[in-house]
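Removed from the display is one protein chain of the complex; every other protein chain stays in position.
And then chain A:
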Amino acid sequence: MIDVLDLSVAFGDVSVLEDVSLSVEAGTFVGLVGPNGAGKTTLLRAISGALEPDTGLVAIDGTDVHALSSRESSRLVSVVPQDTSLSFSFAVRDVVEMGRTPYRSRFSPPTVEDRERVADALERTGVERFADRSIEDVSGGERQRVILARTIAQDTPVVLLDEPTASLDINHQVETLELVSELVADGKTVIAAIHDLDLAARYCDELVMVADRRVLERGPPESVLTSARLARAFDATAAVTTNPVTGSPVVTALSGNARGGSKPGGDDANVNENAPARVHVVGSGSTAAGVLARLEAADIDASIGPVAETDVAAETARQLGIDRLSVEPFASLEAETMAALQREISRSDVTVIADLRIGAGNQLVLEALADAEPLLVVESTPFDDRNAAGEGARDRYERLRSRGVRADPETVVERVLDVCDEYSDVDSTAPDQHRPIESDDD
């Protein structure tokens, strides 16, 4: 349906797109994702025919769009622009009627079809309700729907949208994309630049990741949105999990640049050669979840536990496919679990304590950690708020804390790499002792 071939665009001597090729099947919803300034809008403008490319070709249904007249191309492609602020007090209905301009002849009144299309567009978008109000007097979300209604009235096989959900609240974002999905279901081909990766993943059949003036990757959302690609495209550390409600990928950006400052687009050669093979995390809550996500984004193998299956850290681990030692909430640790914990700690190159909560049931974890080396301590809540096991537990925790390396949730990956550097010459295998397991219920 849409074929982009070796497209290059430069503004002056600034190259914006270089040799971009892309083909889109009829009836698909393709999302353009990528960082600001990557060339998404430029690509859309070149496809729409508004921007003449320096080299390359854009064909829609086999016709070169740049060879078409405005009238011909406006019957093939409609565009929902990024900036839909209209500063003229046209009635909403008039704005929607403008969508029929490509079909109207100069002197005759609107045809039956013109009227039906406009009526249908007003109804489908729910714009009918305020069709007689001035476009200046409707809210941003309503205005966006008016422009969508105009596009529906224009009734073209190809619809291009530039950030249709930017500046909309969450409800209107979903509403807008649902409407666009309906158009796709009607057989229209849609390309939309979408800033919000989660929404893009949820609604688009395919994602095209544009970065660094070219198409970095394309395919189904699950295959495009991976930590490694996000790191390359956005120079950001991000964790990709699955939305439990929609089942589509969810991208969580974490603070700090990708891989402790490695360059975007850089290869795996940049990874520290002393990088740990495995890190075990002991802790719970969002702090532990954040540590796991960062480790995963930095491609460091991790495990967590013991952790209650209902804890957010356990959920994150499940989503990221990280090994976890799960236990029943508030239950006492069983011998089996303790043995498994010992095994994990001894297998790991680094052990991280992340906001560990101590209750009556899991005091033994502190003992197991006594031999863990090297040890990293990440805290975002004071220990007293996490301790339900009294003074004894406090003393043992303080001992761990004083010998461990302190790290912020944001810098945990760098600290992990640092301690690995230090220990790289030393045999850091933790002693493989088996301690007697006692139940300590009160």
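Just so we're on the same page, a contact is a pair of C-beta atoms (placed from the backbone, for glycine too) under 8 Å apart; a residue touches a chain by one contact, two chains touch by 3 or more; residues count from 1.
Just so it is clear, contacts and distances are computed from a predicted model.
Choosing from "Acetoin dehydrogenase", "Cobalt transporter subunit (CbtA)", "YdbS-like PH domain-containing protein" or "Cobalamin import system permease protein BtuC", the protein name stored in UniProt for the chain missing from the display reads "Cobalamin import system permease protein BtuC". Only one of A:Ser21, A:Ser89, A:Ser139 or A:Ser223 touches the chain withheld from this view, namely A:Ser89.
Shown as candidates are A:Pro102, A:Gly141, A:Pro157 or A:Gly359; the residue that touches the absent chain is A:Pro102.
Taking the complete complex into account, A:Val77 is the one of A:Leu7, A:Val77, A:Val250 or A:Ala389 that touches the chain left out.
Those residues of chain A that touch the chain absent from the view are 45, 48-50, 69-71, 73-75, 77-79, 81, 86-91, 94, 98-99, 101-102, 104, 106-107, 109-110, 154.
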